[in-house]
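Other chains of the complex are left out, but the ones given are in their true place.
By written order: A and B. Residues from 1 in each chain.
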Amino acid sequence: MQISARNVFEGKIENVKVGAVMANVKIKIESPQLVTAIITKESVEKLGLKKGDAVSAIIKSTEIMVGKE
Amino acid sequence: MQISARNVFEGKIENVKVGAVMANVKIKIESPQLVTAIITKESVEKLGLKKGDAVSAIIKSTEIMVGKE
């Protein structure tokens, strides 16, 4: 299955910690990745974002899914 | 400022495409990263996730923010 999510990064599970309802899964990504972020035009202008800028991609853990072949 | 988001990956902007309201920003991440994913206990069990498994971290583009020093 192909998925519309633009960010699919292959890695290996380093740790799984399970609670009553939720679980925390750590995945080690070794290879370089191209991240696609959709943000507001307003943010692009306020931060003055342009090609070549050193930036960080920031992601809340609850937004990350896990896929397995 | 420290942020509760567990995933902050440093990189460089490769492209910015701006629409009327939203923008698509591509960020190249060169170094290896440790990704933290919060998923259900149910998913850990159904996919049988454990240390050492080859998996993918999957993220919808609308969930990724950009930080700049």
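Quick note on the criterion: a contact is a pair of C-beta atoms (placed from the backbone, for glycine too) under 8 Å apart; a residue touches a chain by one contact, two chains touch by 3 or more.
Since this is a predicted model, take the numbers as computed values, not measurements.
Here 2 of the identical protein chains are placed; the entire complex in the file holds 6 of them.
In this section, only the chains that are shown with their structure count from here on.
Centre-to-centre separation between chain A and chain B, using Cα means, comes to 1 Å.
Across the complex, chain A is touched by residues 3-16, 18-41, 43-44, 47, 49-69 of chain B.
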